[in-house]
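Taking it in order: structure first as structure tokens, then the write-up.
Just one protein chain is left out here, and the rest sit where they should.
Chain lettering (A and B) follows the sequence in which the chains are written, and residue indices restart at 1 in each chain.
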Amino acid sequence: MAKRIEAKNLNIYYSKFLAVSEVNFTIAPRSVTAFIGPSGCGKSTVLRTINRMHEVIAGAHVQGDVLLDGENIYGSAVDPVDVRRTIGMVFQRPNPFPTMSIYDNVVAGLKLQSGRIKKVELDDTVEKSLRGANLWEEVKDRLGKPGAGLSGGQQQRLCIARAIAVEPQVLLMDEPCSALDPISTLAIEDLIQSLKEKYTIVIVTHNMQQAARVSERTAFFNLAGVGKPGQLVEIDDTQKIFSNPSEQRTEDYISGRFG
Amino acid sequence: MTAAAPTTLAGSSKGGVRAFKNTLATVLVTAAFGIALIPLVWLLWTVLSKGLKTITQSGWWTSSQRNITYRKPGGGVWHAILGTAEQVLLCTLISVPIALLVGIYLIEYGGGRLAKLTSFMVDILTGIPSIVAALFIYAVFITTFHGQRAGIYVSLALVMLMVPVIVRTTEEMLKLVPNELREASYALGVPKWKTIVKIVVPTAFSGIVTGIMLGIARVAGETAPLLILVGYSPDTNSNLLSGFQGSLPGMIYAQVPQLGNIRYHYAADRMWGSALTLIIIVMALNLVARLVARRSKVSN
Partner (left out) sequence: MTDQESRDREHARARAEREATHGSDTPDDYANADPNGVGPIPSSSALTTPDPADATISGSGVGAFGGRGKVRIGDKVFRYLTAGAGMFVCILITLVAVFLLAKAIPSIANDKVNFFTSRTWLVSGSTLQFGIVDLLWTTVLSSVFAMLLAVPVAIGIALFITQYAPRQLARPVAFVVDLLAAIPSIVYGVFGITVFAPKLHGIIDFLNRYLGWIPLFKKQISDPGTVFAGGIILAIMILPIITAIAREVFERTPRENVEAAWALGATRWEMVRLSVLPYGKPGVISGAMLGLGRALGETIAITLILVAPPSGAPFSPSLFYGGETFASKIANAAAEFNNPTQTGAYIAAGLVLFVLTFAVNAAARIVVNRRREFS
């Protein structure tokens, strides 16, 4: 079910301010791609354009195309709500819905999207998604407890379960481990490895070791200069980026000379 | 900083004048709180001491003032509680949906010209004197549409006083809902309106309930609309649509003409009794509102 993502001549704005310019890339299905780069370079912004979350901020808009298996998600007949159902997202800080139980959190997307669903189906989805997020064993006895009562790492896996419960084809992760301790981070990284069997995954990370560990491809973003918009410097196999990048700027960043 | 530099830290007594000013300010500031405490304690003590024996009489909570004159003891407050409860309930039923929608509009769809205007108008509504609200309802429904004074018009006037209270609390509470939750919902492919109805409002729910209860507490003690829009009836009348109606503030007000009467103290007793009853109800609402607020899902 996973899909290919292509960005063509993507320019991303906050009102009149051009935040990221001329991004082009292709992401293969069932792969993990990491976005790295110094802070403020627009990597999260690019990620958010892939499921049209960018435009949730007022004045924010996009020029250019993002194609999902060839179909432009910015086409004029496309409903952003449908886009987001196909492309799930996990955020930097775990954000389970505080009013809902673990169970309800997992099926929130399903229930809110399409109203009445049979209890048996919901039960199935909950177990499947929680297993998929490596959380089932830890919470199966307290599904009725509030999701906010879990530890940070568990909450983040709950959010992943919530995202995969609606069976998206792409999973976007915006620094999913930056608010977590090392052990929880490891759990999430393991999870990413197993998720890529089914989903196309794009992950923004600040942690270069993490990018090296989990991804097959890596995209390096940077500001074109002081006061200039962010840009995609290069995208290549992770191994190549970290050993022998084509661009000097990438090498400088990787080797810790700036950023 | 005109004082000479102190030679030792221990000796730096910050200069006599400065220290004196500082002490004086501390005393005054603390005294200010004392000044606020005096009327509160005095008032509550007065109402409690004068009203307690009345409200503990048998029949106070269950009977009306039917056939009871200022020369007779007894009777109760039931008709007044019923009238106030009905008027406030109807007012709440009308106010809550309007105020919730306005609050949601201002926070979730705000920023435009209409929203700015609305926000300003809510401020103005907050400041409208209750007597002006009552006159407006009178001008519309009684002089223009020739209605007869009735409880329902009181409810309508109270709506104007209650809406801004609930709008403001709703706004505050919606602001406290983290944007991450909205984004999480959008990212699941949930439309905006469902995000608001199923995620944002439930998260802010207890805070909104607090606002509603504070609104109820505010209007339950309002008297001016009662004077203009419905007469006081010592008899039980549960019909909001016609006839005079009892109410707690109305009952207090109705006793005032007999206060100077030296031979009969029953009116005065009744007045303090109904004042105490009203205070108990309003304070209870306030306390419950605060307790609900403490259990809020969104922390402030």
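Keep in mind that, in the parts below, a contact is a pair of C-beta atoms (placed from the backbone, for glycine too) under 8 Å apart; a residue touches a chain by one contact, two chains touch by 3 or more.
In this text the structure is predicted, and so the values were computed from the model without any measurement.
K.L.:
Among B:80, B:271 or B:292, exactly one should touch the missing chain; which is it?
P.N.:
From the options B:80, B:271 or B:292, the contact with the absent chain belongs to B:271.
K.L.:
Among B:107, B:154 or B:173, choose the residue that contacts the chain missing from this document, as touch is defined above.
P.N.:
Looking across B:107, B:154 or B:173, the contact with the absent chain belongs to B:107.
K.L.:
Please output the residues of chain B touching the missing chain, sorted low to high.
P.N.:
So the residues of chain B touching the unseen chain are 1, 14, 18-19, 21-22, 24-26, 28-33, 35-37, 39-40, 42-43, 46-47, 97-98, 101-102, 104-115, 117-118, 120-133, 135-136, 138-140, 142-144, 160, 163, 167, 179, 182, 186, 191-197, 217, 220-224, 227-228, 231, 249, 252-253, 256, 259, 268, 271-272, 275, 278-279, 282-283, 286.
Everything that follows uses one rule, which is that only the chains that are shown with their structure count from here on.
K.L.:
Give, as an integer number of Å, the spacing between the C-alpha centres of chain B and chain A.
P.N.:
48
K.L.:
Can you name the residues of chain A that touch chain B in the complex?
P.N.:
51, 53, 56, 58, 81-86, 88-89, 91, 93, 95, 97-99, 108-109, 112-113, 159, 162-163, 166
K.L.:
Which bits of chain B are touching chain A when the two form their complex?
P.N.:
For chain B paired with chain A, touching residues are 111, 178, 180-191, 194-195, 198-199, 202-203, 205, 297-298.
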